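Notes follow once the structure below has been shown.
A single protein chain has been omitted; all remaining protein chains appear in their positions.
As written, the chains take the letters A, B and C, and residue 1 is the first residue of each chain.
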Amino acid sequence: MSEQNLGVAGAASSPSASDIATLQAKILAFAAEREWQQFHDPKNLAMAVAVEAGELMDHFRWVRSEEARRVLDDARTRTEVEEEAADVAILLFEFAAVCGIDLGAAIERKLARNAERYPVALAKGRAVKHDRLREG
Amino acid sequence: MSEQNLGVAGAASSPSASDIATLQAKILAFAAEREWQQFHDPKNLAMAVAVEAGELMDHFRWVRSEEARRVLDDARTRTEVEEEAADVAILLFEFAAVCGIDLGAAIERKLARNAERYPVALAKGRAVKHDRLREG
Amino acid sequence: MSEQNLGVAGAASSPSASDIATLQAKILAFAAEREWQQFHDPKNLAMAVAVEAGELMDHFRWVRSEEARRVLDDARTRTEVEEEAADVAILLFEFAAVCGIDLGAAIERKLARNAERYPVALAKGRAVKHDRLREG
Partner (left out) sequence: MSEQNLGVAGAASSPSASDIATLQAKILAFAAEREWQQFHDPKNLAMAVAVEAGELMDHFRWVRSEEARRVLDDARTRTEVEEEAADVAILLFEFAAVCGIDLGAAIERKLARNAERYPVALAKGRAVKHDRLREG
């Protein structure tokens, strides 16, 4: 990543836009410029992730399951949902950075663990929690 | 992405581990193998993101702000926090994929918007919401 | 409230079991006996309410809307849902007490405000937020 890519705007089309570490560098720079690190401890960031997750969910609270996809057909709602999803990601990425968690690696490990907990033969077509999956 | 990269384990050290799109492909493959797409509509995924965000936050609920960083000194707690952070990310990444949201681009756009809402001169050292920031 | 009513068990069938203030007195006594007031500030209690709300919601995350009522047909799930609902209430009641909020009065006020925001003629059969209700 070149130095000039650190600016937050204008980089949306760059090939690195999807890289967690690159995004984290921008997010941390944003907070540091505003001297917000004093507020952004792990507790407050975890709270903020949950607040934003609530706002994301808010768009779907009264919708029936089968209509959930159509919520995004409305352009204004789609933009709002995109912003809320971005808010969750920004705060989660900052949380991971502040805690020294390698989020990509943690995701890989969790997927591997889920593969053990939810073997295809048992879990296929069933939305049952792993601790009840073997009860029959 | 080559076929052998589809395996969930062992790729943690690969250079692409931090790329959102690569992780999304693995997450979607995981769900598809188990025929879970029927449950994973935007509403249910948004709920699941919020549930996992709650579990992440649970580790910090009674901790004082100044001790929040020390929570992660305990190895068992650190592992649990890493897993919860991964859960939030996995479900958020799947949510974005299912909704057709380019999460990296959405993050860049939101950071640009936040830069306008929170100009450094006004926001420095202040944890005040943008709609109250200009009230003085 | 007489002294013997302070005992937490056995009072479920008493006529006052449904009174918020009576329940709050028991909840505050429970926390005070354990010297937990030091942890139970408004911030931490608000977090705890949200954590428990996430756990309550967890029981419904993959269920289709039309099957949501049947979740409670399973006796074990019903008990768990009842416990989670109680957890949310306990922490919310303690939050209100610690903040000096008269929750019953606040509910009455909010219902009155909602009656203005959602006039029957406009809101009948429509799950639309008040700020969009008048858009047509």
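Here is the rule we go by: a residue touches a chain if its C-beta (ideal position, glycine included) is under 8 Å from a C-beta of that chain, and two chains touch if they have at least 3 such contacts.
On a predicted model such as this, the values are computed, not experimentally measured, just so you know.
The chain omitted from view is touched by exactly one of A:Ala48, A:Val71, A:Ala86 or A:Ile101, namely A:Ala48.
Summary of contacts with the chain left out: across A:Phe60, A:Phe93 or A:Tyr118, the touching residue is A:Phe60. Of the residues in chain B, those that touch the hidden partner chain are 47, 50, 54, 62-66, 127. Residue-level contact of chain A with the missing chain is found at 39, 44, 47-48, 50-51, 53-55, 57-58, 60-62. Although one chain is not displayed, its contacts with chain C can still be listed: residues 8-9, 11-13, 17-21, 23, 26-27, 30, 33-36, 38-39, 41-44, 46-47, 49-50, 53-54, 56-57, 59-60, 63, 65-66, 68-69, 71-72, 81-83, 85-90, 92-93, 95-96, 99-115, 118, 120, 123-125, 127.
As a convention for this text, only the chains that are shown with their structure count from here on.
The distance from the centre of chain A to the centre of chain B, each centre being the mean of the chain's C-alpha atoms, comes to 2 Å. Here the spacing of chain B and chain C, counted between their Cα centres, is 28 Å. Chain C has residues 47, 50, 54, 62 in contact with two or more other chains.
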